[in-house]
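Yeah, one chain of the complex is gone here, protein chain that is, but the others are all in their spots.
Going in written order, the chains are labelled A and B, and every chain counts its residues from 1.
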Amino acid sequence: MKVIKPFSLKPTVLVQEPILKAEWFRERNLSRVLLLLLGVGVASLLAALSSGFLAPPGSELRRQLAFSCLFAFIYFFTILIGCLFWIIVHHSTDSGWGILVRRQMENLAALCIVLFAVCTTLASFDWISSPDYRWGSTMWGVYIFSGAAGAGIAMIILVVQGLKNAGYLLRVNQEHYQIMGKLLLTFTIFWAYIGFAQYMLIWYGNIPEETDWFLKRNIESWNVLSTALVVGRFFIPFLCLLFQFTKRDPKFLGFISYWVLGFHLLDIYVIILPFLHPAGFQIRALNVLCLFAIGCPLAVLFLRGLSQVSLFPPRDPRLLESVRLSN
Amino acid sequence: MSAAAVKKRTFGVIAEFGSAAELYRAAERVRDQGYRFWDAHSPFPIHGLNEAMGLKKSHLLEYIPTSFLFPLIVRGKPVDFFTVPAFFPIMFELTILFAGFTAFFGVFVMNRLPRLHHPLFDHAPFARVTDHAVFIVIESGDPKFAEAGTSEFLEEIGGRGVTVLYESD
Partner (left out) sequence: MPRPAMVENNRSMHWITNLLAGIPERKAPLWWWVAIAVTGSFATFGVFCIIYLLWTGVGVWGNNLPMAWAWGITNFVFWIGIGHAGTLISAILFLCRQKWRTAVNRSAEAMTLFAVMCAAIFPAIQVGRIWMIWFVAPVPVPNWIWPNFRSPLLWDVFAVSTYFTVSFFFWYLGLVPDVATVRDRARGRVAKFCYGLLALGWRGGHRQWRHYEMSYLILAGISTPLVLSVHSTVSFDFATSLIPGWHTTIFPPYFVAGAIFGGFAMVLTLLISSRALFKLHDVITWNHIDVMCKITLLTGSMVGYSYCMEFFVAYYGADPFGRYIFLNRYFGPYWWVGYGMFIGNVLMPQLFWVRAFRRNVWTVYLVAMCANAGMWFERFAIIAVSLHRDFLPSSWQMYYPTWVDIFTFAGTIGLFLTLFLLFIRFLPTVAMSEVKSVLPEADPHHYEPLPAKIVAMEETQA
């Protein structure tokens, strides 16, 4: 390494040449996909908003719109917060394994740049549990965070896998998948631990202001969904991810990630919608519309951001550690 | 019985190597030669030596699930199925306890330890195996073992201080 004169007036910069050739996201049909997503997103947004505003005053539809928007927003918000969390972990542990996949974590998290813990906690109280203002659980922020981190890593896995299937990220191999699978397993267990602790303490204490929350979610048809949530968000991913071969197989890991994202959807649904439909869950088109209304613009932003920078940092000094990874 | 009439049985041949990298390459050669009753000794576990020696992973992992059956018997009087949350901590701890027993005692059973006397301990330089030296030992029980031939082979792949070991009385 050449020593550069330190006090020269012209600043000198040491530039390290890339260790690996950079990969750029260039897809021919990208603009068409972007247009399609934008179209669906805008159409859903217009449909949702108009149904709310054009509804006769005092109708159910406006309340449904509010809750559907909240439901869809929180779903995506938690996933992105989760991706942000993984970047924080990656950098603060000076991690080597993740360098090849870190850029994708960054692309996802850049969509959500708020301060992590404060925002998650206040958000979880303000937006999620405030419809039942009497209920207070000190674990609430942590619970939302745990679901978010799990959904975040599932999303990261799917993005990396999608890019690999499209022919990019050639150096990402089974070792990286195994580590990401382990992280998904860890946070599935963490979600279950937090959820169980909160539930058990409220069940044991049996204080009406607190138990009301779970009672609402355990009556009528909500009971089915709550039970399905426990089985599907924890037991099934847990059992599947325990083995090494499942974590190393991209297809299987992708399937589990979809599964986790689906059950995260159910988690948010069971948290928010019982306020609106206490008698039992009801399928509403507005829920789906709002999901598209928020999700599609996010996808547009993400895909655009994807092409702005190389798909992985080619000059990162620890890059070789990630490429030569062996578990 | 006169001392001359007693012939000590050969235990095997031992050779010392210079570093972990040398040991790895030598181990690959020994494996390729077809030996099966042999071992590589080192002060720390060397990664990748499983493949170099042609070994499979330890079977310990398979014994753990069987110990999960124990907690179901020891659990107390189940009063009501719906009080499941209250029984959960104890069941969880017992599961971990029995898995721990299996892992701990399993390793000694599978290593056939404690075995306080072993022909290797009679070889003075072997005391450095826990310090910094690495060795390969090929046992006489191996079908391909031949006292002279195996010694020459070990010297050829880089072994130093090749010695024949005898069984302890």
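Rule of thumb we're sticking to: a residue touches a chain if its C-beta (ideal position, glycine included) is under 8 Å from a C-beta of that chain, and two chains touch if they have at least 3 such contacts.
The model shown is predicted, which means the values in this text are computed figures rather than measured ones.
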Touched by the hidden chain, restricted to displayed chains: A, B
Full-complex contact with the absent chain, from B:V13, B:V137 or B:L154: B:V137
Interface with the unshown chain - residue positions in chain A: 1-2, 4, 10-17, 19, 92-93, 96, 117, 121, 125, 134-142, 189, 193-194, 197-198, 200-202, 204-205, 207, 209, 317-318, 320
Contact set of chain B toward the excluded chain (per top definition): 19-21, 23-25, 39-50, 52-53, 55, 57-58, 60-61, 64, 74-77, 83, 86-87, 89-90, 92-94, 96-97, 99-101, 103-104, 106-108, 110-111, 113-118, 120-121, 127-132, 137
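Keep in mind that, in the parts below, only the chains that are shown with their structure count from here on.
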Whole-Å gap between the CA centroids of chain A and chain B: 45
Touching residues on chain B, where the partner in the complex is chain A: 85-86, 88
Touch list for chain A against partner chain B, complex: 196, 199-200, 203-204
